[in-house]
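The complex is shown incomplete by one protein chain, all other protein chains being positioned as in the whole.
Coming up: chain A.
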Amino acid sequence: MLKKLLIKSIQVREISIVILLIAFFLLVGSINQEFIKIDSITLLVSGSIILLVMAIGQSFVLLTANIDVSVGSIMGISAAVCGSLLVSGLNVWVVVITVMAVGAFIGLINGLGVSYLRIPSIIMTLGMLGIVRGAMLLYTEGMWIEAIPNDYKRLSNTEILFLPLPIWIGFVVMIIAYLFLTKTKKGRYFYAVGDNEEGARLVGIPVRLIKVLAFIISGMSASIAGLVFVMNIGFVPNTTGSGIELEVIAAAVLGGVSLSGGLGTVVGAGLGAVFFTVINQSLVYMKIPAYWNSAISGFLLLMIVIGDTKFQSYLKRKSRHHVKEKSNDGGEEVRASDSKNKAIP
């Protein structure tokens, strides 16, 4: 019974990530009590919102078995547009809508390229990464955008029910994404497309539309991240968002979203993002120099992902063994035809 519970909890990535998170908090907390104070935890979570929102958006793309590496520069251009519009004195809501439209538009182009022109998503979005980065530098003329109105900067410290606004933004995005993916018909389509594209098409799911939608959502999430970035930092350097795309993908993968599609949840991706940030931030509390950050994150990412696949394949082997015992050569035959089917395409 206990063993079953243990296996179940490792199998469900959300639970295992939470367990890991708690263990990690206890470990670092035992070294430095400052780490487990409510204030520093709030600070940690609100620092992870940018990554969290983008990881949730990325999950939609990953679920359809594609990848979006252009999000870093979408975040950059969103922050730049947001900054320059705010400086010119536009109403905040107009700015928010314009910025979201920018992200959605870039996502739309990505989606059209991937689904209608059949360009592999890694290439399409890698190209888009360069295009948008170049466009951002042309737009800002390589300058930093400063002098953001204080009203907007103050938003990041505005507390609603004891929690700062960015945390609420992350929370709302996660809940909407979660409800959309699990409770609506369209949401389930994302899983279907990633799990078996051909099958989904035959059942009558608008595969291309779903893929375009996934990229639009990913682009918009990057825009939200850009908005939060301007709120938090208060100025826009011309390198905003560069390199974050790989952290976003790493966070989603850490949270159990599979790169081969059809597997994973936005809650997992969000938790992955929090975990990723916690690892990075905890080093300060353990008095380890900050330059260890990427080495440790990379190592943990590899450990967790590889450990997980090894564990899953162990479970699969075990259950297959089970089936075999139950129905002697019947199971064997099914497997043989299964592998034949797979070999054909």
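Just so we're on the same page, a residue touches a chain if its C-beta (ideal position, glycine included) is under 8 Å from a C-beta of that chain, and two chains touch if they have at least 3 such contacts; residues count from 1.
Here is the rule we use: contacts and distances are computed from a predicted model.
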Per UniProt record, name of the chain withheld from view ["Peptidase U32", "Autoinducer 2 import system permease protein LsrD", "Anti-sigma factor antagonist" or "Lipoyl-binding domain-containing protein"]: "Autoinducer 2 import system permease protein LsrD"
Contact with the hidden chain (one of A:I17, A:I67 or A:I244): A:I67
Touching the absent chain when the full complex is considered, from A:Q33, A:T158 or A:T309: A:T309
Options A:S78, A:T277 or A:S297, residue touching the unrepresented chain: A:S297
Option from A:I122, A:V172, A:L202 or A:L315 whose C-beta touches the chain left out: A:I122
Hidden partner chain, residues of chain A it touches: 67, 113, 117-120, 122-124, 126-135, 137-138, 142, 238, 242-243, 246, 249-250, 253, 259-260, 289, 291-299, 301-302, 305-306, 309-310, 313, 343
